[in-house]
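Take this structure first; my questions come after.
One protein chain omitted, others in place.
Chain IDs A and B follow the sequence of writing; residue 1 opens each chain.
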Amino acid sequence: MSIVVYVWILLCLAAAFVWSPTAAHFIGQSSRIVFFHVPMAWIATLAFLLSGWHSLRYLNTRNLTHDRKAKVAVRQGLLFALLATVTGSIFAKVMWGAFWNWDPREISITMLLFIYAAYLVLRSAVDDPVRRAHLAAVYACFAFVAMPFFVFIIPRVYFSLHPDTLLNARGKIEMQGRILATFLGSLAGFTGLFTLLYRLECRLEEILYAEGESA
Amino acid sequence: MPTVFTPLLSEVWTLFRKDWRAELRSKVAVNSILLFALVTLALVSYSIGPYRIPAGEKPAVLSAWLTIILFFTSMTGLSRVFVKEEESRTAETLRLAARPEAVFLGKLLFNLCLMAGVTAVVVPLFCLLMEFHIMHGCSFYGIIALAMFGLTIASTLIAAIISKAGMKGALFPILSFPLLMPILLETSLLLAKAAAYPDLGWLPEALGILTSYAGLMFIASILLFERVWNA
Partner (left out) sequence: MSDLFALGLVNAIIWTGLFLYFIYLNGKMRRLEKR
């Protein structure tokens, strides 16, 4: 399974740089950044969804496995959110001349970063494992409620610097042909990579817990 | 004494009055929160003053300042309502004596009154000191009221969470900020508009956003509080 993912990623890298053409309305080669930056943001969101789901499952079942899975999701989500923010900021510098503009999507990713960090700080501030799991799960669910409000409502209301989303207001897919194929391939590849990473760390956490070491 | 219509509401009212009376006796929360707000106001007024900001920039800058002051003021005072229960070890008794929903609503009511009182003092004073001339007064105050309402709801649940953790004082802003970020950013934008835009076409949408935030936070808090309270 992992070999497939690695080979696929290599293929996508090749496609991203060689096979797919650049898009119009972008400066030079910079449109290729979409093959890297957007999957990062997508995975950060996926991790957020995972953490919300597992937190909810924990609150329903009181099974600590879900708490561990939520924690792993948050940790990895933090990594990908950080990567998304940094790559997005580099792209912003090339396209719009400034590293940071407080555009609505930039605000959402920042909010996600803060939520992840706050979640991890909360976990470190509680000693008792069961209480820690409860409080962390509640916080994650609360954040889960607040976040879509921001991600989906505000950008629709206000003008955004970001290029139109894949499915924009007119309901059409703007990307064409090779670019679309490379983009979807890249998305799939990174999602595969995340799946590998997530399952690996979850297994690790289970073992650590069994050995009596986890925090 | 007002008549209350259901057992839940009377429980809420009783809890609220208990906190209110305790607060009136010591006045700790009110004093510290007010003093914090006044000191911040004094600092801003002294260092920047009403005349150093060019008139065109004033609405945006002053709205941002006001939102910042209100945020930090709330961070100073809103956690007390739960932390004091844990610290004076009356929390266990409260858990036995009252339903979780009633506890949450009672504490929320207390926090709302606290924030309302502080806002009523701080905002006019701010506008006075900084020569903040507002074009649409009702909208301005209405937006502040709604925003603070949503902020207090979210903060009250977070206060319950941190009351059970270590590092309570520092943890409160850390946990609150990401969740309050939408409302804070919105508020400072909207206040600038209320102060300076000639027409009010943007108002219905703005009120919609603020109200839905408050409503969403309220429902989520009510659903999640019981798990925090019994954690």
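Please note the rule applied: a residue touches a chain if its C-beta (ideal position, glycine included) is under 8 Å from a C-beta of that chain, and two chains touch if they have at least 3 such contacts.
Just so it is clear, the model here is predicted, and its values are computed rather than measured.
**Student:** Would you list the chains present here that the left-out chain is in contact with?
**Tutor:** Taken over the complete structure, the missing chain's partners among displayed chains are A.
**Student:** Write down which of A:56, A:117, A:180 or A:193 is the residue touching the left-out chain.
**Tutor:** The one listed residue touching the chain not shown is A:193.
**Student:** If I consider the whole complex, including the chain that's not displayed, which of A:11, A:64, A:83 or A:121 touches that chain?
**Tutor:** A:83
**Student:** Of the residues listed, A:15, A:40 or A:141, which one is in contact with the missing chain?
**Tutor:** A:40
**Student:** Need a quick check: the contact residues on chain A for the chain that isn't drawn.
**Tutor:** Counting only chain A, the missing chain is touched by 17, 27-30, 32-33, 36-37, 40, 76, 79, 82-83, 86-87, 90-91, 93-94, 193, 197, 200-201, 204, 207-208, 211, 213.
Definition applied: only the chains that are shown with their structure count from here on.
**Student:** Touching chain A in the complex: which residues of chain B?
**Tutor:** Touching chain A: residues 154, 157-158, 161, 164-167, 171, 174-175, 177-179, 181-182, 185-186, 205, 209, 212-213, 216-217, 220-221, 224, 227-228, 231 of chain B.
**Student:** Across the complex, what residues on chain A touch chain B?
**Tutor:** Chain A residues touching chain B: 59, 107, 110-111, 114-115, 117-118, 121-122, 125-127, 130-131, 134-135, 137-139, 141-143, 145-146, 149-150, 153-154, 157.
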